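Let me begin by presenting the structure, written as structure tokens, before commenting on it.
Here the complex is missing a single protein chain, while all its other protein chains stay put.
Right, chain A next:
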């Protein structure tokens, strides 16, 4: 009984009920119900104080079936109701065509559609590009496949969002993801991405702005929330993802977080406060001559990759020296236009 008290005697610092977890952000110990309330309230505050949405907007939630997007869909649907945001919410999923991975996770999204009462749209690589990831990997092997997948996914989400005629796209990127991306962009010297990867809203100049309501939400809390609420999510690593470089950064962040949980928010703050030297040239945004998508090059990255695939030269567009399109190339080569080589997985590509 002595032990029983020792194990269960911790009390919620808000209501004196039995504490269920320690929040990494504040080190507060909270019971389940107080945690739910605090978790949802904080996200509501982030939404309100950053003016993420306007009444009447159509908003697509990028839904992979994983923990973050599942919790995001659940919480947004709940907040939209309780705080009467007046939003029209949709689930938007991308089917990359990865047998044994995405087909299973899409089943989760189909269940979420019913559970949360949100309409679902699925766009597939096969329909958009004529290739599934399985077919791409069969052609190019497992070396650079994450480059293709990342570039294609980003565009696929935008195209899906356009089909749904939404005003905004929200993604489930959490504080740990963003800290990891800050670190990766520093490691890569990717100044353009470093300066925008901490923005809660991006692409406001483009057709469909994206935002990240979980920017300040710890991964631990998202998983605890999903666990305590018994939310239905899918958690299997992509069968093609080696994820080595990002994996190291991730592990490093997690190690820091164990020693000092605030480290995650501090890294995000460091990212936010970087001043980009005015002499650093930033890539100019234009549109792809081939498909009209935003691009700083003559052709967008997806078109370059697709062209390579279709011509049987899948190495085109991978790495630094492309040599296909020539024009307008070197200005970007000089100022850090080495955009995606060595990106292991595009899921978190802001």
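Here are a few things to note about the model shown:
Throughout what follows, contacts are C-beta pairs under 8 Å (C-beta built on N, C-alpha and C of every residue); 3 or more make two chains touch, one makes a residue touch a chain; residues count from 1.
Criterion: contacts and distances are computed from a predicted model.
When the listed names "GPI transamidase component PIG-S", "ESCRT-II subunit protein", "Ubiquitin-related modifier 1 homolog" or "Translation initiation factor eIF2B subunit delta" are checked against UniProt, the chain not shown comes out as "Ubiquitin-related modifier 1 homolog". Of the candidate positions A:172, A:213, A:271 or A:317, contact with the hidden chain is made by A:172. Of the listed residues A:81, A:235, A:287 or A:310, the one in contact with the hidden chain in the full complex is A:235. When the full complex is taken into account, the listed residue touching the unshown chain is A:21, out of A:21, A:34 or A:268. In the complete complex, the hidden chain is touched by one of A:193, A:220 or A:301, namely A:220. Annotation for chain A: contacts to the undisplayed chain at residues 3-4, 6-8, 10, 18-22, 29, 64, 66-69, 105, 172-174, 176-177, 219-220, 222-224, 227-228, 234-238, 250-251, 254-255, 257-258, 347-348.
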